[in-house]
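A quick write-up on the structure given underneath.
A single protein chain has been omitted from the complex, and every remaining protein chain is retained in its original position.
Per-chain numbering from 1; labels A and B assigned in written order.
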Amino acid sequence: MNILLSPPILVFLPMIVSLLIISPLFTSNEIVVRRFAKGFCAFHFLYTILMLGFFNPENPYVSELHFFGMDWIQSLGIKFVFKIDAISMILSALTSFVFLISIISSKFNIRKHHKFYYSMQMLLMSAILGIFTSGDMFLFFLFWELEMIPAYFLIGGNFSNVTGNEFEGNPKKSAIKFILFTFTGSMFMLLGILLLHYFNVISSGNITANFSEIFVQGIPMKIQLFIMACLLVGFGVKLPFVPLHTWLPDAHTDASTPVSMVLAGILLKTGGYGLYRFNYQLMPDAFRLIAPILAIFAVISIIYTAFVCYTQTDIKRIIAYSSISNMGLVLLGLCAFNQIGLTASVFHMVAHALVTCGLFMIAGIVYLRYKNRDINTLSGIASKMPRLFGFAVLIVLASIGVPLFAPFVGEILTIIGALNSDFSFILKACAILSLPLLILCSCYMLKFLHNSFYGIKSDISETVNDISIHEFIVLASVLAGLIIFGLYPNALLNIIMGLN
Amino acid sequence: MEITIYHYLSIGLFMFLAGLIGTILVKNVIKVLISIEIMLLGVNINFVTFATFCDGIKFDGYIFTLFYTGIGAVELAIALYLFYLMFQKKKSDNIEKYGDL
Partner (left out) sequence: MLNDIFNILLPHIALGGFIIILFLMGMILPIRMFKYSRPTAIIGIYVTIALLSTVQMEPQYFGFKNSVMSDTYTLLFDFIILICGFLVAILNRTLIYSIKRNAYTFYAILLAAILGAMNVVSANDFLTLFVSMELLGFSTYYLIASAKGYPSKEASFKYLITSAVSTGVFLFGVSYLYGITGSINFSAIYEKVANEEFSLMYSVSSILIVLGLISKLAIFPFANWIIDVYKGCETSVLAFLSTIPKLALFGIIARLLVFPLGSSFELTFVIALFSLITAFWANTYAIKENNVKVILGCSASANASYVLLAASLVSVYNLSTVLFYLICYVFMNIGVFAFLNIYGDKKPMHTEDFKGFFAKNHGLTFSYAISILALAGIPVTSGFIAKIYLFSGIAKSGLIFVPFLITLMLLTVAALFYYLKILVPLFEECDKNTEIPTLKALFSQKFVLVTSAAIILVIGICPEKLIELCQFIAYNI
């Protein structure tokens, strides 16, 4: 059992599959490649569910099922450690799920370079799982850097074979923008990690880079704050919060639909996870000092992007900006620095991943049929595609935080957490200030729904196919997730709460 | 007036600087090579001076001078041959003509 279910297999299986797909020995038949990738993702999802089933929130490492340790570079104290605690487990399962639906939805969106595309998807999956499960700073950084290359190719690859359309944008430029932002961030993060490593060696005399063996109590507070700032730049680019967010709308808009789903669904969560793992968990004292300032940033990014969102006309841009807004909420939950806030922010990550995947899927379906994503010129989709309309209404309602759906729980818990935090009034003020998000969010989402789905447009007279079975499966599974976690949030909350 | 070590050293320094500035400013290839030779001689004067005034036992400086003179001559020979090969194409001794790359 230990051999079959272990974190390294979870992480490295997709990488092996990626190498297998790209190797010249593997067939280049597009259907075979796609089905192989899909089948593998389904298997991997079952695998993570199995691991989740064996997961014991109270004492995660007792079974050695969720822990793996091996020496790697002893002279730097780098160990090959994988450790799965509650948050890692949930986010790994989420990763597996999002990649599964992303691969399912690739059927209609990906038209060329199949081998390369699926290989890169699998590599990205491996890297992200590595980020979520690694128990060593340098291993974390390794996966963090590794994730950039497939992400770069996926954003800039232009796999959808649609050219000459005004909505195609400039994927290459967006990809360069993405990678330069991320790489700059990760360089600051590396600086933070190196300083943390070095000062930990000085203060405790223990050459280690293991998360659980780093103690920052001996490090002077000024240096802690400097390290904290370096790490914040790294994670802030990925999360993103407002001054560092400009790569995101371009990247999400220019990528093809499945890639956008992965980017918004999972890639942004790595930033939140890193923030939790490093800043929140490793350096609580410094985080306590910096949390009110960070909360202000969070509120700025919530409100500012919500307003920007309202002025956008491209569906994908609306969704991309709403992601920034929602990730601001995640950040606010972390800043609350209490049990409720942490739980809420993890819960909201999951809820937002599901919602944003659904929304990107809808945008992709509309774009595939109409070659148009402008909400001012689209109209009357509801009469052509009633089933899509049904899903769209439900998912949009979920995204604006209507009760019964998961994001409602996340938002409310975040705000309760922020109000309950034992900091000064700043966080309470931030919590109250972020309440308008709910209203603003409903404004832009309903505007999108109203403009594009309602109404009758005369010049689109040709018949359009309603959603196919693949698209139905994706939307239905997303919706099922939203409703299950909305009705019974304890399914997740119990696992997360068992952490501390 | 007594001639001290500093007089020799200042001659060496002067020749070295003259050569260095020459290599930077002069536009004629042959003159550049001459400037390099002048640098070499400045360095040699330094070595001989130091060997005479400071190191009375081992004479490392004189040996260095001999080696550097020989090696400098070889270097110049190679440079002249390369210049000859290039000159066949360009027929000019202006250094700015040799900027194809």
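We take it that a residue touches a chain if its C-beta (ideal position, glycine included) is under 8 Å from a C-beta of that chain, and two chains touch if they have at least 3 such contacts.
Everything numeric here is computed off the predicted structure, so don't read it as measured data.
Taking every chain of the complex into account, the chain not shown here touches A, B. Considering the full assembly, A:L180 is the residue among A:L180, A:I293 or A:L446 that touches the omitted chain.
Considering the whole complex, the residue from A:L20, A:L52 or A:L142 that touches the absent chain is A:L142. The chain not shown here touches chain B at positions 9, 12, 16, 19-20, 23, 32, 36, 39-40, 42-43, 46-47, 49-51, 53-55, 58, 60-61, 63-64, 67-68, 71, 74-75, 78-79, 82-83, 85-86, 89, 98, 100-101.
Take chain A: the residues that touch the chain left off the picture are 24, 71-76, 112-113, 116, 138, 141-143, 145-146, 148-149, 152-153, 156, 172, 176, 179-180, 183-184, 187-188, 190-191, 194-195, 197-198, 223.
Quick note on the criterion: only the chains that are shown with their structure count from here on.
Inter-chain spacing, taken between the CA centroids of chain A and chain B, is 65 Å.
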